[in-house]
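The complex appears here minus one protein chain, its other protein chains still in place.
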Amino acid sequence: MAGNVWVVAEHWKGTISEATYELLALGRNLADSLGVRLEAVLLGHGVRGLAASLGTADAVLYVDHPVLADATGQQASRALAALASARVPATILVPTTNVSWDLLGLLPGRLGVPFVNFCRDVEAIDGALQVSSLLYGGKMAVTVAAGPGPVVLAVLPGTRSPEAGRSAAVPAVEEVSVDLADDSGVRLLEYQEPEAGDVDITQQDVLVAVGRGIGNEANLEVAEDLAAALGGAVCGSRPVIDQGWLPLVRQVGKSGVTVKPRLYVAAGISGAPEHVEGMKDSEVIIAVNTDAGAPIFSVAHYGIVDDATDVLEALAEAVRKRKG
Amino acid sequence: MATATVLETPDLTLDGLLATPEGRPLLSCIQCGTCAGTCPYGDVMRYTPRRLIGMLREGFIEEAIASDDLLTCVTCYDCWAKCPRGLHLTDVLLPLVKEQVLLRLPQVPAELQSALSNTMRYGNPMGESPRKRAAWVDGAGVPVPILRDLGRPVDVLWIVECYSAYYPRGQDNARATARVLAALGVDFAILGTEEKCAGECARLVGEKGLFDTLREQNMATFGKYEFASLLTSDPHAFDAFAYVYPSLGLDRPVDHTTPFLAARLDALRPRLTRELGYRVTYHDSCVLGRHNHMHDEPRRILEALPGVSLVEMTHNRDNTICCGGGGGGMWLDTHYKAKGHPRLSDRRVEEAAATGADVLAVSCPYEVPRFEDSLKVLGYDDRMVVRDVMELVAEALDD
Partner (left out) sequence: MKILVLMKMVPDIVEELEVAGDGTSLDQEYLRFIVNERDDYALEQALLLKDRLQAAVTVVAPEAPEIDDVLHTALAKGADRVIRVSGIAATAGTRSTASALATTLPGIPGVLPADLVLSGCQAIDDLDGFVAPLLAGALDLPYLGLVSRITVDPGAGTAVVAKEYAGGVMGRFEVALPAFLGVQGCEKPPRYVPIAKVRAAIASGGIEVVAAVSGPATTPLEVTAMAKPEAAGHAEMLEGSVRDVADKLADILAARGLL
């Protein structure tokens, strides 16, 4: 593996994302093990200033082009593919966030290189990469031997702490020009904020989260009741939002928000990576699920294998009795 | 008095109904409206059986089947039981109308959709793995043979059914029943992971295609084995096997665990020695009770239990009040709530609580979760519990 380790410096609405710093920390470990450089790839228009915080990397490769202003995967993948064809990095680390989703989906095909998805850790062993990924909604862990030759890795949030990827050092910035045409066929019109609900779940101390296992919309009442008893609010995982039982502002996880309450009660939630990434740093996590093998039990502090609605109901009662 | 009848015509449709033996009597409906009057949701339903028959006879049923009104029918057999003409309302007309409703509904309520899709795919409405259908056997305390492993003919093939196999409170019933069957020395076996839902509630909510698919699969499974009779814990499955499966060739006697035990009560009596000390009120289920008129059997069983005194609710026997779970009602609570319909199980539990009894005894697996829910909601759960008749019998059984 002669090439360098690349990290896509993801940014959105003018800020470098937390995921980028996590990848820089991971990338630093890999680059050091492999004895190569760590380079951050910054794609955009008029964002050179964002390079300053990427000092964990040895250098920033900056591609500036008007068509890169709106972060669509179409153009970003073309730019990155062009850059990578020329420079042949050993690996390109991309975060599995909504912002970078299309980039990591299109890049392997454009570049003609292997791709490993859902990575939760990567190690360099004897000059090659050993990747650990989660499949089937988190139910199986696979180990993949990647390389030799460039490989794109889609990395789940949480592999490293963002703090480990921040640095006061200011990296060297190399501006690279790439030929891009404004012909992607995809044009950003606007961003729409969600309709403000009366509750901002990111500000709550206590969250009662409901998933598919809550069974039906009527059972939401039970969750509301417990949330009220505990002085918190109700939120949900994707399936509950898909069904329209809770509005989008209450969604925790990849297309929703990340929360860090003092208490997170996960009721009838399986714990697939897209949800876990949004709540794993909660102080106390209680999980209730009828499936003893549900991945949520790996991230929870306390687990109960039982019907979510029944347990929430009983817990509300017990809490009220305790509070007097 | 209306009596439950075996349906002859294997493939009834609403279109051709009036020309069949089951449907022709509808032409003699006198439009008295007793059906609407006795319906527990009669005050919130637009298209009562009386109106449906009138519309069908005159050829403008379209309006009724374009509406979601019929989802409110919980197929409680009240209209069927009270109809002065003894027409095939709940068993034939209503499911066929609902079949047409389901075909036209722009959106099937989410929980019902899940229950039906799960039943099709996994053989149970919960969406649990078929491989876990016999997991309850472990805690039974008595041997529960699986027919495939038994390798010989058996007297009684016991169809446990979905709620008793998968729901914790249903599993309590299954284990109690196993103990009672063992105490009676019955030569029985279960299908275990080969068992699939009998599909009667799917049929009653209008999913005839699902019922037909399950019926074919179940008949193929039955065809692999030799057994003298079928026994089931679920009154809806009893109805399916007794009245609808014969037209596809099922020719074995069918029984439900309650009348089965009642017929063998004398054999068990010497072993019913534990004093229970309960005041019990028995809820007649719509299917076992009202449809099949098996009112005395459960009462005789309860009276045989030491320290049990029976007290009757106001609405009993053929007048029983539905728990609201039949005909898809089990999976339409959210839909009913959105429409503002009161919960039938709440009505029933109020009556039960008014008797002052400690135990509400039932013999249908839907009733346990529905009544336990209502007890909690109404705040009576500190003074009354719900028990299946089999659970009480097992409790009175010596070891």
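Letters A and B name the chains as they come in the text, with residue numbers starting at 1 for each one.
Please note the rule applied: a contact is a pair of C-beta atoms (placed from the backbone, for glycine too) under 8 Å apart; a residue touches a chain by one contact, two chains touch by 3 or more.
Since this is a predicted model, take the numbers as computed values, not measurements.
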>> Let's see if you follow the contact definition: name the visible chains touching the chain that is missing.
In response: A, B
> Where the complex has a chain not shown, which of A:Gly3, A:Gly27, A:Gly44 or A:Gly73 is the residue touching it?
Replying inline: A:Gly73
> Hey, which of A:Ser33, A:Ser167 or A:Gln243 is the one touching the hidden chain?
Replying inline: A:Gln243
>> Just to verify: which one of A:Asp58, A:Asp102 or A:Asp281 makes contact with the chain not shown?
In response: A:Asp102
>> In the complete complex, the non-displayed chain touches which residues of chain A?
In response: 12, 72-74, 97-99, 101-102, 105-106, 108-110, 114-118, 130, 133-146, 184-194, 206, 230, 242-244, 248-249, 251, 254-258, 262-263, 272, 284-287, 293, 295, 297-307, 310-311, 313-315, 317-319, 321-323
> Residues of chain B in contact with the chain that isn't shown?
Replying inline: 99, 102-103, 107-108, 110, 113, 116-117, 120-122, 127-129, 131, 206-210, 212-213
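Convention: only the chains that are shown with their structure count from here on.
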> How many Å are there between the centre of chain A and the centre of chain B, using C-alpha atoms for each centre?
Replying inline: 47
> For the complex, which residues does chain A have touching chain B?
Replying inline: 215-218, 243, 306-307, 313
> Once bound in the complex, which stretches of chain B touch chain A?
Replying inline: 110-111, 168, 331, 333-334, 337, 376
